[in-house]
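Here the complex is missing one protein chain, while the rest keep their positions.
Going by the order they are written in, the chains are A and B; count residues from 1 in each one.
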Amino acid sequence: MADFSKRPVVIGLEVHIQLSTDTKLFCSCPTDYIGKEPNSNTCPICLAVPGTLPLLNDRAVALGSRMGLGLHGEIQHYSNFHRKNYFYPDLAKAYQITQYGLTISVGGYLDIESEGGAKRVRVHHLHLEEDAGKLVHPTADGRLTGAAYSLVDYNRGGVPLSEIVSEPDMSSPAEARDYVVRLRQLARYLDVSDGEMESGSLRVDANISLSNPDGSYGTRVEIKNMNSLKSLERALMYEISRQNKVLDSGGRIIQETRLWDDAEEVTRSMRNKETASDYRYYPEMDLAPIVITDDQIDKFRRSMPELPWEKRERFADCFGLSKEETSILTEQKELARYYEDVVSNGAPPSRAANWVRMEVLRSLNEHGLRDIRDFKVRPELLAELVKRVEAREISSTAAKEVLDLLASGEPDLGEAIKRVGAPAGRVTGDDLSALADRILSENPDVADAIRSGQDKKGGKVKFLQGLVMKETKGQADPKEASEVLSRKLGF
Amino acid sequence: MQIHELTAVETAKAIKEKKFSSVEAVKAGFERISKYEGHVGALITTLEEEALRKASEIDSRLARGEDAGPLAGVPYIVKDNFCTHGIRTTCSSRILENWKPTYNASPVNYMNDAGAILMAKANLDEFAMGSSTENSIIGPTKNPRDLRRVPGGSSGGSAAAVAAGYVPVALGTDTGGSVRQPAAFCGIQGLKPSYGEVSRYGIIAYCSALDQVSPLARSVEDLAVAMEILARADSSDTTCDGYDRPKFSGALSTENLKGCRIGVFAGFEASQMDPDLYGALSKAGDMCREAGAAVEPIDLPIAVKYGVATYYVTALADASSKLGCYDGIRYGTHIDGPTLADMYANTRTASFGEEVRRRIILGTCLLTEGFYQNYYGPALKVRTKMTEEFDGIFEKYDAYLLPTTPSLPYLLGTKETDPNRMYLGDVFTVPISLGGLPGLNLSMGFNGDGLPLSVQIVGPRYGDSKVLGVASVLERMIGRPRVCDPRALGEVA
Partner (left out) sequence: MKMTVDREVTLRMAKAAQLRIAPDQIDHMMDSINDILDFCALVGDLDCTGTPDFSWKMKKLPSRRPDAPSDWCDRDEFKASAPAMDGNFFRVPKINAEE
């Protein structure tokens, strides 16, 4: 376990998110490259054919600005692109077009909350850039011919990314994780990106250092290749203990880039030119500058949806929900929307919150659904069910079974209730009395034992009460059932 | 007058009036080519069959009474750094020796849509890097005015083709003088438009920040008509301005220069340049005065002193980056090797010529940490200073006359090797490019030895019409250049 007390940890993150445009950043090729034939999403521009020129995607500018605004950044009226020069087969032009210096959004912050409490992480800037293509390295026994070769697919080349660079404001892996979680949530709220780490539409590079005894920053190490939140946390943990060990033994931290190895759970030095290389940044003159007017910024601002923290606050205020409830219900805006629809269809907010965050999420999980919009129990239906529970027309226990039937495809609420076998309405009075008689006659030993005073702790009566509840599918009042049984047993 | 002696506008008019057909015009051009190309060496690829087929299409359209465009049936040539669909486009480099683009450059489409017939692709210095058209895959082009001399460059093939009467009009690219200087050396007219007037889509880049498509012709009128065809917004090039262009040929009706204020470059002593060219500049100033302009001498201290160094830093840096795409992977020459680094180095070292390799390495150096701070960074600021200097001049003057080159065309193979003298050749053209200004080379006749003289007319950014107006007045006074039968001056009987 990493020791945080010895040397304070300083973490800054560079998060790349793939913008959810239909076309690439500088050409009209589609961005849905996953599963496509190699090099089928390409054109002369993204293949760097001589004479072609980049053409900036207007939507990428809008999405980048939206994300910038979501991070409380200042959208710049004037920004431009630079070329980052290096040779690699996945980079067709031998330079990446990226923003450097003058970026589309500057400053801002994101509030996080982890075990260390609430914290504001400052954002240095957000910029636009293009993604690279992909290399395939066939193995000697691979099906791809010619193990002596590597193969290049430019389908991903030119896909728009926005890179969000934080200030070094995080001091633990948990904070880093929470920052990424909240950034991803924001991107999803804004429809800026699907934010999937597994598919690579959200990628995180971390800069981490341990402070010196005098409080100054230590030597910074960059870590790449963390493909999940779990690996981000583990890689940072590993790096903290590695650096502590090096420093404890009197060693020096080398400024370098290290790759996280998910299988071995270690970071490894890249040991190649990557860290030493000079990218020779300079202004890209093939593109007009990005000019964004005040009117456009206003338009972006007006089109902003309610943001996660705003929604959390509103849910707490309007529905009287707890912090934990609001936080779960607003995690995804689709779930929050679902919850609000349940409430607007007449379900009491507090009970609806319980149902959504407990039963609905359980059911989604059981059905392997990731998106509430695919859930068969639409909000109106759930609201109706919750209302019946509230009116005590159906017990919670039975209602859960009803929900399962609805989630499995039963479209009709009445039919589902019938299938569960729960009697319509409450079991009380003469019906309850008759049922109690039957239960007693079916369990004569227990009844006799109670009558002869062998139930000092009341457990046997509880047993019989349980049978009544089971028979009625929970439609009886447990207290009333217990009273009826006791009366019949002569108490 | 014979067909090959006519200007583009005259040719178009004659074809329209059925004095001769487009097929005849094309044949006349190829007669010139077959007669002189062996001496001149201006062309990398000729397209006789295609040209004749297109000409006969134009003829049929005209016969049906259709409007086939302002240059219907008129032959033209482009420099071999314009992409042409299905037609080999070499950029005069081994790396693109057999490359056939899958698309046309926008300016090529515009010319074709105007009815012009593409005859051939002209020689250039490899990747437009040079000013003599000697660094070429097919060998040097010779100056038709004197075959012992260079035609200038890098658009030397285009300029020589126009001077030799292969075609009335050709397109080149001008980065730091690559059209104006060969136009001057070959004794014809050439206009580098303001940066942003003409689309660069489909032009194989040397320097993104400076390259500009530029017409060459034997009359100012042809340049104006070419500008009307070429200068327009293009959704494929966002550095091409979106504004509505003026009607450039309107400038041709300028009768005199009354009310015009014209500056004449006064920064050089007569001894600092060729005396005949110095004389041509004074003469052009006198002609302006004669035409009614107020003419004043004016210096250009910053641009002349810092222009060439700024240009080299800007252009070489950009070239080093722009030429990175030639990696042997997607197109062009590929020379395999055991490792990726070997494949890269094999391909690039063997397929780029020496001058190109030198410029790429230099450009790489200029952008490298440390060098950037001392070279590229300051150059970006000096460039701003230069544009401010020009802004000051054009607040007071409508046009500015400068030499195009300080020297006459030199003998083949004698290019100066002393860098300071070598750079001096570009001293009057590169500042105009760095400022994004329109610059027109106007032929000013010949010196006593029969070598072409010229002057450069410069205007404010987007003042291309003004420049064409001044040029047309002066051209009427001095006469427009004529086609020459290529020959070596020393051999003239």
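In this text, contacts are C-beta pairs under 8 Å (C-beta built on N, C-alpha and C of every residue); 3 or more make two chains touch, one makes a residue touch a chain.
As the structure is a prediction and not an experimental result, all values here were calculated from the model.
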In the complete assembly, which of B:Y36, B:Y375, B:F394 or B:F428 touches the absent chain? B:Y375
Which listed residue (B:F127, B:F265, B:F352 or B:Y400) would be found touching the missing chain in the intact complex? B:F352
So that we can see where the missing chain sits, which residues of chain A does it touch? 21-23, 28-30, 37-40, 42-44, 47, 49, 55-61, 80, 87, 89, 135-137, 144-154, 259, 270, 272, 277-278, 280, 283, 285, 288-289, 291
Contact residues on chain B toward the hidden chain run 98-100, 102-103, 195-196, 209, 233, 235, 238-243, 302, 305-306, 308-310, 312-313, 316, 320, 324, 327-334, 336-345, 348-349, 352, 357-358, 360-362, 364-366, 368, 370-371, 374-375, 377-385, 387, 419-420, 423, 436, 461-462
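To be clear about the criterion, only the chains that are shown with their structure count from here on.
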From the mean C-alpha coordinate of chain A to that of chain B, what's the distance rounded to whole Å? 58
Which part of chain B faces chain A closely enough to touch in the complex? 82-83, 89, 91, 96, 99, 101-103, 105, 200-205, 208-209, 235-239, 317-318, 320-321, 324-325, 327, 329-331, 340, 344, 364, 367-369, 372, 376, 380
Contacts from chain A onto chain B in the complex sit at residues 44, 47-56, 83, 85, 87, 89, 92-95, 150, 152, 278, 280-288
